[in-house]
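Please find one structure pasted underneath; my questions will follow.
Yeah, one chain of the complex is gone here, protein chain that is, but the others are all in their spots.
Let's look at chain A:
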Amino acid sequence: MTDTQSPANPPMARGAAVNQPGGRSALQHLLQGERPYMLYVAFAVMLIVFSLASPWFLSIDNFLNIGRQTTLVSIIAVGMTFVIISRQIDLSVASTLALSGMSASLAMAFVANNWVVGAVAGLGTGALIGLINGVLTTRLEIPSFLVTLGTLSGARGLALMVTNTKPVIITNEYYFAIFGEGSVLGVPAPILWTLGVTIAGILLLHYSVYGRRVYAAGGNPTAALYSGVHIKQVTTLAFVLTGTLAGLASLILSARSHAARPDVVQGMELDVIASVILGGCSLFGGRGFVLGTLLGSLIIGTLNNGLVLLGVSSSLQLVIKGAIIVAAVAFTRR
């Protein structure tokens, strides 16, 4: 058996060696896995340029800052990685976040001022919207683009309706500490949550039976069906996962601002999707990995941060960001 092990990738497998955790570590993935070598180079160049251009860029404080700012996108993007690998899309994540935040804060205001109650309400609301997305997509066979376009609108509307567009104040100190302001060894809670979610995502996608099935369902749904994969369940679960993570993101955001607002993070789904695609996922399903997504999210975050430090106007920032995303995807995709 050992003699059949090929020592290195021969020329024919070059570039085609995709997502093969079997026998390869996650680090190898990051370094040689997909094709975003260009992405790593771009990231490095960006870091160098910003360091030279701004004296404040290269500091631990600033990197913690970037980490905090990208938390919401990074966490949701881990779920979105599963959705996109299974050949679907979820446009509703920003609205899900808003509604989950309202639900968490209202639960603490009216049910019990206990952080567990808030967490369960927030995560549960996110999971429920994910379940709705998944069930409508797989059972009624409506394209997920349309289903989640609907929930994007519906969930945002509900969030605005419950308090008639007013924010809900949160007063629970544990809640602030756990999701927003606490820290361990100087690392802020939001960054710890990001790390935790990323590691869990890596384990689930690359080391579990479920992860394998996600790849198969997206890589070739018919072949997956013929191999006994319950595609509907697998896909629905990916939506539930993403919704739940949007719920987690809502807890982090509301803990940071001591309130839940119904009009937060509008348009954030685009940053989430851009991170996933930038990180090497194929929009056609079957390819991608979690660390790539994290990198994609960090690139977008660093770009935002660097442009602010350089004093670029916010309007021009948008233009530059858009151009860089399209260019990066054009270079890294086939």
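As a convention for this text, a residue touches a chain if its C-beta (ideal position, glycine included) is under 8 Å from a C-beta of that chain, and two chains touch if they have at least 3 such contacts; residues count from 1.
Operating definition for what follows: contacts and distances are computed from a predicted model.
Peer 1: Pick, from "Alpha-ketoacid dehydrogenase subunit beta", "Sugar ABC transporter", "Outer membrane lipoprotein-sorting protein" or "Vacuolar-type H+-ATPase subunit F/Vma7", the protein name that UniProt gives for the chain of this complex that is not shown.
Peer 2: Answer from the UniProt record of the missing subunit chain: "Sugar ABC transporter".
Peer 1: So one chain is hidden, and I want to know which residue out of A:60, A:140, A:184 or A:209 touches that hidden chain in the complete assembly.
Peer 2: Reading the full complex, the residue touching the unseen chain is A:209.
Peer 1: Using the definition of touch stated at the top, determine which of A:147, A:224, A:264 or A:277 touches the missing chain.
Peer 2: Only one of A:147, A:224, A:264 or A:277 touches the chain omitted from view, namely A:224.
Peer 1: In terms of residues, what is the contact footprint of the unshown chain on chain A?
Peer 2: Its contact residues with the unshown chain are 1, 4-6, 9-10, 12-13, 16-24, 203, 207-213, 215-216, 219-220, 222-230, 286-287.
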